[in-house]
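All protein chains of the complex are present and in place, except for one that has been dropped.
Labels run A and B following the written order; every chain starts at residue 1.
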Amino acid sequence: MRDVAVVGFAQRQMAEFDGSPTCVELLVPLFAECYEQTGWTRRDVGFWCSGSSDYLAGRSFSFVSAVDAIGVIPPVNESHVEMDLAWAMYEAWLKIQTGEVDTALVYAFGKSSAGVLRRTLSLQLDPYTMTPLWPDTVSLAGLQARAGIDAGLWDERAMAEVANRSLTDAEKNEYAIRKGGSSVEELLARPVYADPLRKHDCAPVTDGAAALVLAAGDKAREVCERPAWIRSLTHFVDPMSMGTRDLTRAPSAQRAGAGADLDGVEVAELHAPFSHQELILRTELGLGDDVRINPSGGALASNPMFSAGGIRVGEAAKRIWSGEASKALGHATSGPALQQNLVCVLASEGTDD
Amino acid sequence: MAKQPAAVIGVGQTHHRAKREDVSMPGLLREAIDRALEDAQLTLEEIDAIVVGKAPDLFEGVMMPELFLADSIGAAGKPLLRVHTAGSVGGSTAIVAASLVQAGVHKKVLTVAYEKQSESNAMWALSVPIPFNMPVHAGAGGYFAPHVRSYIRRSEAPTHVGAIVAAKDRQNALKNPYAHLKNPDTTVESVLASQMLWDPIRYDETCPSSDGACALVIVSEDEAARSANPAWIHGTVMRSEATSAAERDQVNPQASRDAAAALWKQAGITSPIDEIDMAEIYVPFSWFEPMWLESLGFADANGGGWRLTESGATAMGGRLPVNCSGGVLSSNPIGASGMLRFGEAALQVRGAAGEHQVDGARKALGHAYGGGSQFFAMWVVGSEKPSS
Partner (left out) sequence: MFYFCAMPRTLSAPVTVAFDYTRSTGPVLGRFLAGLRDGVVMGGRTSEGKVVVPPPEFDPVTHAALEDFVEVADTGTVTSWTWVPEPVNGQPLDRPFAFALVTLDGADAPLLHALDVDSPADVETGLRVRVRWRAERTGDITDIECFEPLPEGESGSTVQARETVDPVTGIVVPIELDYLYAASPEESLFYTSLSEGKLVGQRCPSCGKVYIPPRSACPADGTPTAEEVELPDTGTVTTFCVVNVPFLGQRITPPYVSAYILLDGADIAFLHLILDIPAEEVRMGMRVKAVWKPREEWGTTIENISHFAPTGEPDADYESYRVHL
């Protein structure tokens, strides 16, 4: 395997983006930031890959004009996944591993506010027996939270602790949308919304975009003092059916973690759009109490669809660049109730070092 | 660092029809997957990772359908990727699957692409009104027809060349048991007599709307040993450009020319017309055969494409047989159409194409494009392992 590092990261998050669903206007300044971080121009990028969703935008081929933001004369080596940024990064990492290219810029965007996200995501479900009932994201998460409460695996207090820590940490994150922790007692005193969930247990609906820059070996060392080397990058998917899987578990997360080098991880950015999902992920990944979780505030502070997973990798990379951590984990999820999970372990030292 | 060798050892496809009302979406995919696995003599259990491709989610009204399909296609507990690059997606998906092996990450990868167009209406899905705009053209045909007109003007092509392509591909389809359209009576004359839909494109010069799927099993060098006739991947390429840009050449896009140049270089090919034995080229409207022949470098860019087609060189038994399977003009499950081109090219170099086999085919091109001719995906496969 080649040593590949995350050497650039830029993000934008907002409650409501007032521009077009193609988000080209958001991408132009993001790319500019990436060029500034690396000293590159677009011609130094060997491969491009984006993540987005037509159903989020409400139209077919919503991603095609996004390449305008790159400036595509001459044409570029480019691909697109109908997935989160983290999986776009995976495709780019593969491309670098084949030896075809040494550098990549991956990006993702989504304007959740263009539609009613809770309804839009019902279209992700089994189209024959689930979508006709329009089960919304919050309800599916509520069923999962209740299953864990009933099984005695967590309680509302543990969920409130996650929310309180996330919202407190979010105060230091300029990109966070929802911020301001108080106390577990105060959060528990707030009304229950989608029983057993309170509003702060659920990620806010957020628009946004993000970009990550990858480079191999010396290319990474040239542009970054302390590159965040990708030590492991693995992902798995579980069946969707809410009936046949144990909702208190996320076997795909467990498997992704088992395939990763997690020894000595100091910081973990977990993509948990609902508070109890962080608890599941911590267990599945075997993260001990000494691992700092979501210093950015995580998805409960801001969850721009299709970039929020990749943003976790970017946030983890920032901790490596700054010297704050020498090993950090970025996690991304997709699908209802943690169906699909990706784990990316970053370290200040590559395998060659 | 060089790419790890990779080969196609399993190809499967569905019987493509306007409406496959006998199967669900999972059933459609499994029909192709099961055939590919049988060909590869592998089970789903033995597969390391799965890559799914399809065109816009609005076609079937399911957002990221790979999530609900995960269980039925055997992806549960495995890595699953979903690619979407417009019409080129079938090709791009195969390339992503190949890269999983070429990167040395996995050894046995299954890839499947599909479209079940009968769940909705493609014209509708592609024409959701955009406010402030005006719906002037009508789906893909309306989009491409003006550029076909430009090609005819630029290359001074005789107007019957499109009909030659349509008649040839429909006749080829009669030899492909999986093809959607089976019209034994199609001739150049009957194509010319068909209704002018999007002038200059006639009804018989357009692709059908199909339900269908295609699956490939792509494996590493050591796993390829289990196959008597692996199709080795000699080169893969993807290129993109803008949908609309000032002075963009929409007849012979730069992304297409760049992609072809990079592909031939990777595959060590200096004279495509001499070294490629057959080509499966994405031709959804008949005129795109001569247009792509020029862009791909099989003929000169001043009308060499239509001259090649008119000479009969692209027919079965010609110098460069093109779309022996009947092509997109005979079967068009959009998301799968690109992978069908890639898979048919593999079948040819494996000597496994059946009635539409080109004798002694050793190197073949699989080609796909999408959007408004701005996304390109291509590969070259060969019966011999690449030397480097």
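Note that contacts are C-beta pairs under 8 Å (C-beta built on N, C-alpha and C of every residue); 3 or more make two chains touch, one makes a residue touch a chain.
All figures in this text were calculated on a predicted structure; none of them were measured in a lab.
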Options B:A2, B:A18 or B:M196, residue touching the unrepresented chain: B:M196
Contact partner of the left-out chain, one of A:G51, A:G110, A:P239 or A:G257: A:P239
Hidden partner chain, touching residue among B:G139, B:G304 or B:G351: B:G139
Touch residues of chain A, complete complex, unshown partner: 18-22, 24-25, 27-28, 31, 42, 55, 58-59, 67-73, 113-116, 118-120, 122-123, 127-136, 138-147, 150, 192-197, 239, 241-244, 247
Sites on chain B contacted by the missing partner chain, in the whole complex: 19-27, 30, 43-45, 58, 60-61, 71-72, 74, 76, 118-121, 123-125, 127-139, 141-142, 145-150, 153-154, 195-201, 241-251
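The definition used in the following text is that only the chains that are shown with their structure count from here on.
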Parts of chain A lying in touch with chain B, wherever the complex brings them together: 1-2, 48, 53-55, 58-61, 63-65, 67-68, 72-83, 87, 90-91, 94-95, 97-100, 120-121, 123-128, 130-131, 234-241, 251-252, 255, 334-336, 339-340
Interface residues, chain B side, partner chain A - complex: 1-4, 24-25, 56-65, 67-68, 70-71, 75-86, 92, 96, 99-100, 102-105, 125-126, 128, 130, 237-243, 245, 253-255, 258-259, 371-372, 374-375
